[in-house]
Each structure stands twice: as C-alpha cells, then as structure tokens.
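The full complex has more chains than appear here; those shown keep their coordinates.
Per-chain residue numbering starts at 1, and chain names A and B are given in the order in which the chains are listed.
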Amino acid sequence: MKEFHAFRLEQVDQVVNVIIDRPEKINAMNAAFWQEIREIFHWADQERSVRAIVLSGAGAHFSSGIDLSLLSETAGQLGRDVGHNTELLHAKILELQSSFNAVANCRKPVLAAIQGYCLGGAIDLIAACDMRYASADARFALKEIDLGMVADTGSLQRLPKLIGDGVLRELAFTGRHFTGEEALSIGLVNRLYMTADQMMDDVMQIAATIAVKSPRAIRGTKAMINYMQDHRIDDGLDYIATWNAAMLQSNDLRIALAAQMSRQAPDFPD
Amino acid sequence: MKEFHAFRLEQVDQVVNVIIDRPEKINAMNAAFWQEIREIFHWADQERSVRAIVLSGAGAHFSSGIDLSLLSETAGQLGRDVGHNTELLHAKILELQSSFNAVANCRKPVLAAIQGYCLGGAIDLIAACDMRYASADARFALKEIDLGMVADTGSLQRLPKLIGDGVLRELAFTGRHFTGEEALSIGLVNRLYMTADQMMDDVMQIAATIAVKSPRAIRGTKAMINYMQDHRIDDGLDYIATWNAAMLQSNDLRIALAAQMSRQAPDFPD
C-alpha cells in the first residue's frame, strides 16, 4: 500500500483503519490531508478486499479541524479583482467539499471513532461518515462561527439528517463545546465508551461484523439510505424495486438461505 | 365482516383491531397476508364506522417478517432470460410494496402494538403505521441483510423519518437485534409497557381518544403530515391554506366550539 503524509492505514482482514496521523498537530487538516483522503477513499471504494472502513485519529485527539495555514495560504493567492477571487475561492471550496464527498459516497460503510477534540472541519468529516462512536473524553465544537465564517464543507448540509434542528442551531450559532455525553444524547454518536481503547476495540468489532455480510447487499443498503436523504418515499420505493429486480437474481440470497439451513456462517464473494 | 386467512378483525366502537393471526407461524407474512392486508386497509379507509385502527399480532410475537416460502416460490417462477426475470421481480416487489402503501395511505390513524419478535418485513410494516407502541419483551431486527439482500418493502424509505441516520445505518448494516428499550430511546416506538396486555389496553385507549375527534380533521391532519414527508415547507403551507379554506366552512368547527361552551363532549358526524 502507498505511503501517505497525513494518514496511516492498517488493514485487519477485510476492515481497513484509516488513521489521521499528525498527532503533533492535533491531526489538523493540512493540504496533504485534503488530497490524500480523496485518494484513500477512492481506493477503498474500489478495492475488493476492503469491506468496511474505520476512520480514526492518532494520539489523544481525533482532529482539531482545518489547518489554519491552509486558509492563509489561500488568502495569499487572492488578487485585486473580486470576480477573479470569487471564482478562485469557489473552485477551492468545491475541491475541499469533494474530499468529504469521497467519504460519503464511498460504497462501503465508514465508522468514525472519536476521542479528544473533534472541532470545526472534523465535524464536517464525521458528518460524512455512516456512523459515529466516541469515547467519554471527546469534545466537539462547530467552531467555524468563531472564525467569523459559515461552515462550508458539509456539516450544515449533513447534520440536519443526524441531529435535531433546534440543537443544531444552538451549536452552530454559539460554537460552544459539547461533550461525548451530549453528543450521544442528541444522536450525533451511536455509542459512548469509557476509554478510547475500548472504543477502538468495539468499533473494529462492529466493522468486522459488517464485513462478513454480503458486500453487494451492504453496498445496496448504503446506496439506498444515501438516496433517501434527498428523495421522496415514492421515488425510493421505485428505485429499490428496480435495483432488487436485478439483485435478487444474484447468488447471495441462495448463499444466505443455504447458510441458515446448514447453520453455518455464509461466505459471500467480494 | 369478511373472513380472512391471515388476519382476524375485532371492532370496539369506532376502533378496529387488525390482528395478524398466524401465531403458530410467528405471524410470518405469507401470500394471503400480503393480499388481505391491502384489502383490509382499503376497506378501513372507506368504512365510515371505522375511525382508528390498531394493528397487532396474535400470540407471543408481532411477526417474524416475510414467509421464506414466498421467496422460494417466486424464485421458482424465474426463467432463463434475465430481462424477463427482472420485469417479473420488479412487478412482484411493487405488488408487495403496495400492501404496505395501503397502510401508510389509509386516511385513518394506524397504531401498531408490538410484542415479542418484530423482524425483517415486520419492521417495514410498522414503519408504514402512524405510531408504534411496544411491550418490554419486544425484539426487533432489520434482518434482510442476513438474507444477503437489501430491504425492499419500505423500511429504508420510511425509517429515516422515524429514527436518526446514524443508528439506522448501524441497524441496517449489522442486522443485530435490539430491545423495546432501545426502540424507545431511538424514537422508533412512542411508549414502552411492562406487558403486552397493558400495551393493548393503553393502545386501544389512545385509539378510542382519537376516534371521538372530528374524523375530517383527523384525516386532514394525517394527510398533511404525510405530505410533509416529501415536500417543502412553503408547499406545505400553501397546501393546508387551500385545504382549510374549504374545510373551515364545515360544521365541525361550530360543533367543537359549541361543545366547549356547553362543556359537553362534541359529537362529530362520520
């Protein structure tokens, strides 16, 4: 596997742990980060040996969000014409968004494991994952408001699917910190663990559970849930009918039924 | 009232209890089930003496989901041409979906009362109901993933309106069992009861409360909430304005006001 500057990858059977690996910088998202995450998730999307992905941060914290040097670097590219600057910034923002879209659109489940700080852009990132798990020491904040700006890499777009509208507004307007406990109670994370180690053990275990399911059914299920974030119920019913009309002819259903009868674990091909 | 093979109906005043009645098969959904449920809910939709519907299961369990014999029967109808099979399966899936659409589109409130197992297709069914209530022994699972397939009769379309996105994905990807307690905490059910009997008593009571309201206002309220699952806020405001512009000329408002003044229960016509 390729070497990365901002990430380290560890694969256990069919689960790959994608680790943000700049602990000395609280895993701040620098230029390498934004480009490599796109590359990694495109790879994971295509790589047959990968069936589930865990996303975590090296060291005491998940991530402190975007590296401020990136912002000032971009500021340095601005010229005197507002029109020119606007097109340049527009392209830049779309590029950053595409990095997290690669996570959201990856056809395989992505589980975020969060300890310590998870701030600003890190919230945009975990909002693009399928599920989120945290340790008790996790500290979250939508801190873009304290930079005098509107968050623009996905949190305001994806959090409304995850947490209530009222609490989202309070968190986005105030930028206040909130704990793993509160994250659990508002539905941002699925489960809270005493320690980061316990969290990693359990999250890797959940990922392993998912990895032995039919990969085709997992991909289809994720595609369908993603689809429903933006579509009507009648469109969704029509879409799954069209999809399953083909997929129910695959061998996976037969493999599953045979396994149930023989009371053995099914073995689904990639 | 007509006789059914998979159901039994009991009417108390203006509430009808639609009971899945194959306890010896854990109320598995066989061919008769899928056809009769459509018939029953079309009848309930039209029948003026019915103002609220409770949906429950006979015996120790609500339902174990689709009868696997149905799947193998359908498999037996497949031929050698993929195109032909696909059209056949497409029509079949749309037909199954229409059974639960009949529940969702019934103009009268449907309250699901759930004890014991509520698995696979049974989740699709309760997701099409208006409200869900469970006893402490309820056990749920989106078990389609363990059949190597994507759920296709409504759970992935309707659950996103009921429970958080993150927990939905975990349940759909892992297919793990979850308790009534968890169902309550994630918002899948409105209330949890110690025993199935207590549940039935209270659910019938809630249905009776609804049944004495203005039937027209109840139908309108359900229509509006259904509408908002798929439409913009401005469209919804426009729609209710058009609706109420006519309906506020009905007698129901007058009956309600007169009843409040005389401190007597209002008596709304069917």
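By definition in this document, contacts are C-beta pairs under 8 Å (C-beta built on N, C-alpha and C of every residue); 3 or more make two chains touch, one makes a residue touch a chain.
Quick caveat: nothing in here was measured; it's all calculated off a predicted structure.
J.: Assuming the complex is a homo-oligomer with 2 chains given explicitly, what is its full copy count?
T.: Counting every copy in the complex, the total comes to 6.
We adopt the following convention: only the chains that are shown with their structure count from here on.
J.: Would you mind reporting the rotation angle for the C-alpha fit of subunit A onto subunit B, rounded to the nearest 5 degrees?
T.: Going from subunit A to subunit B via C-alpha fit gives 120 degrees.
J.: Roughly how far is subunit A from subunit B, going centre to centre by Cα mean, in whole Å?
T.: One centre to the other, that is 33 Å.
J.: So in the complex, which bits of subunit A are touching subunit B?
T.: It is residues 109, 130-132, 161-163, 187-190, 206, 209-210, 213-214, 216-218, 220-222, 224-225, 228-229, 232-234, 236-238, 240-250, 252-253, 255-257, 260, 266, 268 of subunit A that touch subunit B.
J.: Within the complex, which stretch of subunit B touches subunit A?
T.: 68, 71-72, 75, 78, 82, 85-87, 89-90, 93-94, 97, 101, 144-152, 154, 156-158, 160, 164-170, 172-176, 229-230
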